[in-house]
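Encoded as structure tokens, here's the structure I'll be asking about.
Every protein chain of the complex appears in place save one, which is left out.
Let's turn to chain A:
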Amino acid sequence: MAIAENIPAPDPEAEARAEARRRKLMAGAVPLATAAGLIALWQVGVKAFGVPTYIAPAPSDVAATLIDKFPLLMQNFWPTLFESIAGFAVGNIAAILIAIAFVHSRNVERAFFPIAVFINTIPILAIAPILVLIFGPGLTAKVVIAALICFFPTLVNMVRGLQSISPQALELARILSASKSEVFWKMRLPSSLPFLFSALKISATTSVIGAIVGEWVGADKGLGALIIDATFNFNSPLLYATVFMSSGLSVLMFALVSLAERRIVRW
């Protein structure tokens, strides 16, 4: 075993690290390979059965459109991004403030929670035309729709988060004779953050849905408007490319919120 003698003694820690790296690589490679496989299957299927492009474009057509029409796509990407972010901000800030009011006063909660539930039960597609009628075809309606879709999950999670402080921490606050505002700022609000971020991750993606639904009802720009336009013109590659951009927007929003969460919620 002359060769074996030349090998340095195995470092168990380095080996464990290499093993962990391998596992991490596999964890990333498996879903990527699956997705690539499905796309390849789609490409082969569409070509093999001669499916017309307007019914189902091949991935290669969609990719070509993505590149050719990139300026057009980006031109419509920005308004939707803006509406999503504005709706996200408005809806979540409103939900947070109302959650604070609910936690401070049971009467406010009793009065308004059923209304919040009721509004949440109306399908967003049904309420969107009403909001467009009220706010007109401009930006406001889309922001309001995006805000509305963000509102409920954040309200529910934030109320739970503000109540999640342990009874012993509240006893500690009492022993230290803490004021109501100190309990809020130093205990309730920080302890609600993990709950808040789970809600923000949901609304990061739903705010994009809200903005696009708002654009369907009446808009001449934005990814939603482009989807309607491409559908009516049987421009399936553009439709698919737009859908791809929309989902990219959702992923971007989600990633930003996740990044913020990792920075802020370290416990």
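Going forward, contacts are C-beta pairs under 8 Å (C-beta built on N, C-alpha and C of every residue); 3 or more make two chains touch, one makes a residue touch a chain; residues count from 1.
Convention: contacts and distances are computed from a predicted model.
Look at the chain that isn't drawn here: its UniProt entry, checked against "ABC transporter ATP-binding protein", "Thiosulfate reductase cytochrome b subunit", "Fis family transcriptional regulator" or "Pyruvate dehydrogenase E1 component subunit alpha", names it "ABC transporter ATP-binding protein". The missing chain, though absent from the display, is touched by one residue of A:Ser60, A:Gln75, A:Ser105 or A:Ser166; that residue is A:Ser166. Within the complete assembly, A:Arg174 is the residue of A:Arg110, A:Arg174 or A:Arg262 that touches the hidden chain. Within chain A, the residues in touch with the undisplayed chain are 166, 168-169, 171-179, 182, 186-187, 190-191, 193, 265-267.
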